[in-house]
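Input: a single structure, listed below in structure tokens.
As you look at this complex, bear in mind that one protein chain is not there, while each of the others sits in place.
And then chain A:
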Amino acid sequence: MSNENVLLSIKDLHASVEEKNILKGLNLDIKPGEVHAIMGPNGAGKSTTGYVLSGRDGYEVDSGSATLDGQDLFDMDVEERARAGLFLAFQYPVEIPGVSNLEFLKVSVDSQREARGEEALTSAEFLKLAKEACKQVNLPVSFLKRGVNEGFSGGEKKRNEIMQMILLKPKLCILDETDSGLDIDAMQVVANGVNSQRDSERSFIVVTHYQRLLDYIKPDFVHVLADGKIVKSGDASLAKELEAQGYAWLQTEPTEDEIED
């Protein structure tokens, strides 16, 4: 496959955590503007994929490659990958007590702007953007003053992740089970947040267990990740099939050819 017009290209990626092989030959190409859903059983390596791509300590790349916009991701530090446009919405967002959400957001945005040679926004300009983003994810503006995720409910934490995504304007967003634990209203808020950011440039990897999120965020492709590699790919209808049948039927099928499609 040519690299032309591919935003993210993962080739035969093998990765391990604490000496244990988790990813075992992962291949995935994502073009600008595409939304890819990744589904699959617990422990398949979905979160690991996000961590390996974003460079978390302890997640070792054994072989294979991954490029973002043609740049070798594995050659960059965590923050450099972020500045290159990679965003990971966490499955379990962590708290940073005492650091206000606004401060955290501004420092993040400033760091990325600085890396791109852009001037820092004034506090007033930024505050305006931040308030708009709050509104988009249906969080009261008072959340800007609170410590990062400090005392937030599960749903508030997830909406906060989407708010960060909206402000950072990444090229590739990886959402790791952002819908887990959300009621239908909260899930809709998250989906609307994502949909508002969809355009012909920005791409998404949406990790989810549930078909229902994909009713709101319509994926271009659905992949099933099992035991460290993609065992089946298809369009949105695959998600429905999975919902009905589970994953077990997939694991015995030969899949190499389908991936190479």
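Everything that follows uses one rule, which is that contacts are C-beta pairs under 8 Å (C-beta built on N, C-alpha and C of every residue); 3 or more make two chains touch, one makes a residue touch a chain; residues count from 1.
FYI, contacts and distances are computed from a predicted model.
The UniProt record for the undisplayed chain lists the protein name "FeS cluster assembly protein SufB", from the options "FeS cluster assembly protein SufB", "Formate dehydrogenase iron-sulfur subunit", "Sarcosine oxidase subunit gamma" or "Simple sugar transport system permease protein". Within the full complex, the residue among A:Q112, A:T178, A:Q211 or A:S233 touching the omitted chain is A:Q112.
Here the missing chain is touched by one residue of A:I30, A:L68 or A:L144, and it is A:L144. Listed here are the chain A residues that touch the chain not shown: 54, 56-57, 77-79, 82-83, 87-88, 90, 93-100, 102-104, 106-108, 111-112, 115, 123, 127, 144-145, 147-148, 164, 168.
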